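Okay, so here's the structure we're looking at.
Note that one protein chain of the assembly has been removed; the remaining protein chains are unaltered in position.
For clarity, chains are labelled A, B and C in written order, and residue numbers in each chain start from 1.
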């Protein structure tokens, strides 16, 4: 056991994977010498050699396309894209090729690769550095999309992603990289990709979120709990494949749900979750499923971040709204 | 008035726009000499000159990025991307630049451009030629996303899109290009971007769709009507900005809704619509909002198209399911 | 599968520059502009259109006969496919007529287990490299199972997107290099593909990591309707290699032996650790872009005539004839055999049972995910009036026009 933050847990998982499986290689911009702009790959080039950890040109399509070629040839590449806002030049490779080579070849060729991408706002960064466009990935058949929010999950999900026979987009909440520490096992363990994690049990309302917004969601649950509301909190963890059963089982019990995400509301993944809930449990619903999300704007620059980011208060208010009816 | 199909209506609208506004230029792969693979720009290069209608290299990011530069400089470019499945190399330009130059410059620079893209399956085409990934565009703040399903709307919406001060992704349902003819005015007229169009009025259930799937939706409405069900049909026409009020007003009356689209269900735009309906009208809902959609797969090749495409029967069955409860 | 790849060693290895007859390096400005037809002097070639040999050929008459037989078989496939498409038995088809020399020559230079990432137009190339006709036809009927090549054949399903597959060949080669095998990756693409950003990133990655990748561009004069001469202002496609510090060479793409020699040289450079190179094979697409295309809209009907004169089969036939190695009987034997082979392949493909709904949903992941399992179950309740599998989408289309592929 070691007490680590989320960034350290990811670094440890990559270290473990490089040590455990020689097919694993890392590639990405600035991940070698500097260990990445967030230092997630810190020390790995020195430890595992420049033949395992590659700095690449600034060319996201090239990074993902090359990783796909490596994966088809039997390796287990883990690519890093520097920020979610810089993943779009690679979007064509992801949707047209990474997610489809298995289908296109009827299982003959596969893409066991991981694309790690830091995402989310709240650190006052420049434009494009604060995106939460998980919805455009979760809509792609053939991909898995994973978002850890705790050090323990981060390590276990990343090791599972690297072992997964299918491609995984692995989104890392920048805001949580160094936010909390947790004791996690040093051993090789996996957290299953797929199931949601019930993080807190309760009977009155279900709060549903993932990644960076789990922090505000937890705080809101705490605040509501202090008021005597019995709150269930779900960390979705895996957006695709979505564990609708896990979500629905909770909401059928509580009858109320609030989905929280940082992306703009329109077309955000919260819509999928709310739609799925009403499809399966309309008659259990005591109130509409609420969404607490970003607005339909570009993620703003530093001075306006406070206007954009969903707050604990907004989540609490939405939960209250479901309880008041 | 002239009786034209949807393809001809689009050709006529482009012709009209080129004639009416010298800032309008067209650019895209094979749109000049051949008039585009679907002949939507047929004859326009001859009529308006090679300085208005440009064939381009096979480089989608270049096409959209160059069009953006032209638009910033005061022109009204209409770019064609050959198929929605080939729009992804331009996704970065669309999301990072086209949709944001106004925000980034606080209105100082703007992007009055149109990106026309044929989309949808059903013609037995090769891979990538049958995509319906409208959801990944409708989620982008700063864009408008328009999908006509009739010749009359096609002309009016395209002229409105070209005049719009903001960027419009204009999706053209391949399957409907030559499916129906309609008498439409020859004059310069616009159809407002934004409002849904109530295409058929009824009291029992609301069928909601757009683009290519309107055909099956209309047929389903007809079949249900024959059984004595009073069906309301909404052609959404504009996915972004979404006219939630228009949709909700209908569903509050009927109490039942079925959303139909061709894209895979998970993360498809139907989720947004269903979520919005339950948010606003949960207590009017007599039954869960149903989604009749494609499956969570890649759009298949010719021999499996029948397995994938939503059918009239599936829509009818979903509507009946809402009525049976 | 029969191993169609020759294991002869070329004994070459002097580098691509040595192939240029004028002595001008392929990466120098001496490489000619890509006006089709007038650049034989600065282009690497061995056999002239009239069958005359410019240089001593590095292959035997028997090997030449084998190349010729392959080209005849490929042409039979192309002709048959066009006919099948017109009968509605194939989806859109992209003919390679006129490009057989480039495709057969290139594939013949590879090892049986080399990686190949080629395009929708490269059926001849893929076949010669080991992709069974049967599966190529099955794919073109609109069936994903056509992409499932046999174990041991390392050929990716033909790329439909323009440009995206070249970088895969870089990753494939990189993996082989890291694993220390002597396998290389070969990628074929068109002139049009060189305009895509992905071409640039692929070429640059290959050069930067020194991957054993052979970039093979069939410059057939057009990207659909857009002529090569308008796609770029560079002197040639080959010269673009210089921007990546990579060797590049222009080859007469209708000269099967010249292509074989150039690709074999590039492959042996790659195998020996000398890294990637770019070969531009100058050729011409005699037919339409695809069966949905009408070339008369963008090029004069007689433009192809000069290229008919440069036919890749005819020049070899003449050469063989001049050596007493070609007879009319042999020709008709070849044609009969080829036609029979193709027809057997068609019969096989058409005998394959229709793909099922379950297969469609089970192909996305190693195991169907929870949402897909749910969709599979729900399907149990699919109303029987749904269209039977395999009827395609035509009945949904309501569209009067033919399928159109870009």
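Just so it is clear, a residue touches a chain if its C-beta (ideal position, glycine included) is under 8 Å from a C-beta of that chain, and two chains touch if they have at least 3 such contacts.
Not measured: the values here are computed from a predicted model.
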item: Interface partners of the hidden chain - shown chains only, full complex considered; value: A, B, C
item: Option touching the unshown chain, where B:41, B:96, B:250 or B:322 are the choices; value: B:96
item: Residue touching the undisplayed chain, where the options are C:63, C:235, C:321 or C:354; value: C:235
item: Hidden partner chain, residues of chain A it touches; value: 29-30, 32-35, 37-38, 55-59, 61-62, 82-83, 85-86, 89, 121-129, 174-180, 215-216, 265-266, 295-298, 300-309, 311, 313-314, 317
item: Touching residues (missing chain, whole complex) on chain B; value: 25, 51, 54, 56-57, 59, 61-62, 65-75, 77, 89, 92-93, 96-97, 101-110, 141-142, 144, 165-166, 194, 240-245
item: Footprint left on chain C by the chain that the document does not show; value: 28-29, 195-201, 204, 207-208, 230-235, 239-240, 242-246
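One rule holds for everything that comes next: only the chains that are shown with their structure count from here on.
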item: Farthest chain relative to chain C (centres taken as mean CA coordinates); value: A
item: Rounded Å distance, chain A centre to chain C centre (Cα mean); value: 40
item: Multi-partner residues of chain B (at least 2 other chains); value: 61, 85, 89, 127-128, 266, 296-298
item: Two or more partner chains touched - positions in chain C; value: 144, 161, 164, 197-198, 363-364, 369, 371-372
